[in-house]
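Heads up, one of the protein chains got dropped from this complex, but the rest are sitting where they should.
For clarity, chains are labelled A, B and C in written order, and residue numbers in each chain start from 1.
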Amino acid sequence: MQQSEVLIIGGGVIGCATAYYLSKRGLSVTVIEKKQIGEGGSSRNGGGVRQSGRDPRELPIAMYAVEHLWPSLSDELEMDVEYYKKGNLRLAKTDAHLKILQGLTDRATALGLDVRMIGADEVKAINPYLSDEVIGASWCPTDGHANPMLTTLAYYRKARRQGVRFITGESAQRIVKQKGRAVAVVTDYDTYYAERILVAAGFESNDLLASVGLFVPMNRILLEALVTEAQPKMFEQMLGTAEADFYGHQSTHGSFVFGGSSGIDAYTSDFDRPVTQGMTAPSICRGIMGYFPVLADAKIVRTWAGWIDECADHVPVISNVDEVPGLTVACAFTGHGFGISPAVGQILTSLMTNETPMVNIDALRYDRFKAKI
Amino acid sequence: MNGRIDRSIDLGPYVAAPDDGMIICRCEEVTKGEIRRAVHDGMFTITEIRRYLRTGMGLCQGQTCARLVKQIVAKELDVSPDVLEDAVARAPFRPVPMRVLANEAEGRTR
Amino acid sequence: MERYELIVVGAGPAGLSAAIEAAKAGMKTVVFDENAKPGGQLFKQIHKFFGSKEHKAKIRGYNIGETLLREAETCGVEVVLNATVAGVYEGRELTVMQGDSIKHFKGDSIVVATGASENMVTFPGWTLPGVIGAGAAQTMMNLHGIKPGSRVLMLGTGNVGLVVSYQLLQAGCEVVALVDASKKIGGYGVHAAKVARTGVPFYLSHTIVAVHGEDCVKGVTIGEVDAAWQVIPGSEKTFDVDTVCLAVGLSPMAQLVKSAGCEMNGIVPAVDAYGATSVPGIYAAGDVSGIEEASSAMIEGRIAGAAAAYQAGYLEKSDFESIVTAHEASLGSLREGMFGPKQRGRVQTVTEEGIVLSQSLLTKGYLDESDLAHFPSIQHGKTGVYPVIECTQNIPCNPCQDACVKGCILIGNDITSLPVINAEATCTGCGMCVASCSGQAIFLVEEKPLESTAYVSFPYEFLPLPEKGDRGIALDRSGAPICDAEITAVRTGKAMDQTHVVTMKVPLDYASTARFFRRR
Partner (left out) sequence: MRIKEHPILGATEKGATVTFEFDGKPIQGFEGEPIAVALRAAGVMVHRHTMKEDRPRGIFCAIGRCTDCVMIVDGKPNIRTCVTPLKAGMKVETQYGVTAKKEA
């Protein structure tokens, strides 16, 4: 039997960030991770720290993170997480693209985000390497990118230094309820008691939540990304397209990290490993070259795949569970959890210490899912 | 490492060694000392070391250093190198220019 | 998507063998190799192979490569070169980079024969230009006709280190030393001996302290190590070299099998007796499934190819079983002996025959005179011309037995047995045994007490070839000059395959020690 004030299931960026903020407050925290630190989406995503293009329900979290947390995160964690606040260009090649971007932009400006539509000349001025086919873009100057692997490991490192106990290679199996309250988690090794329990285990959160009768409607979807050899420094913005051909950025290292899809990569017969598919990387490359012909000779050195936990309504569940006091859930980030992870870590800290979070998250409750008719 | 690892186990203090400056990953120029330090910072698996320091993430994708890194990490953790799981092997096995990868001569169907 | 019944990755000994066996049975087979030339390491292996006839013993590696290629062509195997397998995906799909494009292929079966990559060790200066892998030296010399350097120090005395050192000498480089941290030479004693007799010193229990130079290698310092592998102060020796060659072992190149999801057994894929991995339809053969000699890789390839053909219905069960049985017997005999996989890591002090091993051979690379009397095939003082076989370790090899038409040399059915001289038979001095010995360990000696001279014939694979009448110095097994010598005969022939048999005349007292010749 093991005991701590907080038990976190899942050693991804959400689990590690929350462990860090909780331990900073002096709470004793244990983190149980089935594989290794940052094994899931935390180390496989494209590194976007975006506000633009987000659903209004989670946009305030992203804005909070960009304003208050990301700029000082490297200092706070004593490690360079390679954060760049150099803007996000979402590119358009057709009028239909422009229309999509205009819609996104209108919704974001209504919530106070500084994002606007710009023309071809301004796009070129921001990023001279783009193809002449680009006719416009949405431009959010406060967006950016960071290194997700380093961010996750930086939270982990600092949390570990602050005394958080991390255990990897141990699988949580069920939540123990006593007198109506979540009091412990049984793993394949031991039973861990805690006053508060956070489930932040991505798609697999459902396996654990099932033991207390909960279910978050989400799918597991396979996405791919790739990275090039190091290239001379070209640009610092985060990039995306209206048509979602690809997204990505150039890293501190000089390599380009791009994500994308072939459109049929979600269909795989291997459900044990996130495996890449033969036709996806070529498809991503064609997407990139359509916007960056100058990168045609850049060599791809690595491709990888990862599952996202796609929520039925495309925004996460970040919530205390009313019916099971002591239990908190954070999952279904739908592939855009990394950019908001510092803020989510703080929100979860507030939720588990009975404080009001600095951002309203009522729209992200676990019990919001209803039939459409 | 396969199986359960308590990341709070005591590795003892990090003691600088005379050969800490030795380059281990030739592509990304990562030294032995950096790798040893990373283990003490909690990076206990080959994959975490890679993500933390970029060992084996350069142009050659770890073809030269993988074995060397494993030996260093194993020694620091006081385990046999055999218990450390290799990083996942990922395509492409050789660097491929984007223009070539994009140019599928045939077989775009499954 | 282009489909084949069998796709083989790697056109080395294992891959080509697998493809041949499968195509022979009727499978539509293709082999992809990233290199411009097929054969894997075979075309860099210019020494004669060990084993027996069925293992292509006494044939040089590159000739075996050529034979395999011809056989592949005859069987209808498509060998595609400059074709880099870039990825392996679900459903046995491979993407292959050819020129400026990527192609997708699917195979009903895939044989992965990607071979091995070299291990490396670190020391100050190991990243300097001029520090190279032994494989790099081999590639440069034997494929591209260029010396990797002028003065070379070799680290590692396994067979790769020994063989490549010899090749460096053949290419005209100077080898200043062979160094190994181990207490004993790791490779075949005969390989060490042919290097030692040219005068190259061995430094066992030594390691590289540092390589010197700003922009490239200018020198190297080695030092003796104690039991804790620490350099003993004061033991350092510095050599003026421009190249340091690393031959510290090989590791399987397993990215492809790992990426395919094959279950691993440490660094090698877990395979059954036929090379089948845990992923249905994917086989592994050759070094990728465990480092061995090319001879073993070829047999493993044959078995995997036959297994794929059987799976696909191209071989009847009984035919498949008889193919496998024959190959397994052949593989079994190669894996016997002191260097076989069963003996790895074991300290051996005597031969299978119970003869005490030469410690001098294991530490200095050559037999000491005190060792000679223990070995029945190394006897001197006989009448007429007679063979002296300095083969003192149990290596699976028997071409010498076949080479002697008079039946002077006996090995028997167990090919790892040490050769024995048949006292009943008479040596004609034809020299065929000398040329046929892959270890270059056979000498012919003729002692003429009345003339106070002896004639010693020895194998010679260097340029320039000595000529009859040349005068020079005889070297002993350690390469030390011992006496004057005159070349009295140089025999060359097709059957000798570039191992020339050179005879020198030396004073009688040196009959048992003179083993090599240097021009004055």
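Note that in this section a contact is a pair of C-beta atoms (placed from the backbone, for glycine too) under 8 Å apart; a residue touches a chain by one contact, two chains touch by 3 or more.
Quick caveat, the model's predicted, so the values are computed rather than measured.
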Shown chains touched by the chain that is not drawn here: A, B, C
Identified contact with the non-displayed chain, of C:Glu5, C:Glu21 or C:Glu34: C:Glu34
Which residue of A:Ser28, A:Gln231 or A:Thr268 touches the chain not shown here: A:Gln231
Which residue of C:Arg60, C:Lys194 or C:Arg491 touches the chain not shown here: C:Arg60
Touch list for chain C against the chain that is not drawn: 34-36, 46, 60, 62, 117-118, 127-133, 135-137, 139-142, 144-148, 150, 170-172, 214-216, 461-463, 465, 498
Interface with the undisplayed chain - residues on chain A: 229-232, 254, 297, 299
Absent chain, residues of chain B that touch it: 23, 26-27, 29, 58-60, 63-64, 94-95
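Assume only the chains that are shown with their structure count from here on.
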Arrangement of touching chains [line / ring / star / complete / other]: complete
Geometric centre: closest chain by C-alpha means: B
Interface with more contacting C-beta pairs, comparing A-B to B-C: A-B
Length of the line joining the C-alpha centres of chain A and chain C, rounded to whole Å: 53
Length of the line joining the C-alpha centres of chain A and chain B, rounded to whole Å: 24
Inter-centroid spacing, chain C versus chain B (mean Cα positions, whole Å): 32
Residues of chain B engaged with two or more neighbouring chains: 88, 90-92, 96, 99, 101, 103-104, 108, 110
Multi-chain contact residues (two or more partners), chain A: 276, 279, 281-282, 303
Footprint of chain A on chain C - complex, ascending: 87, 89-91, 93, 95, 102, 104, 261
Residues of chain A touching chain B in the complex: 36-39, 43, 149-150, 153, 156-157, 160, 165-170, 189, 228-230, 253, 264, 276, 279, 281-282, 285-286, 288-289, 295-304
Touching residues (chain side chain A, partner chain C) in the complex: 268-270, 273, 275-279, 281-282, 303
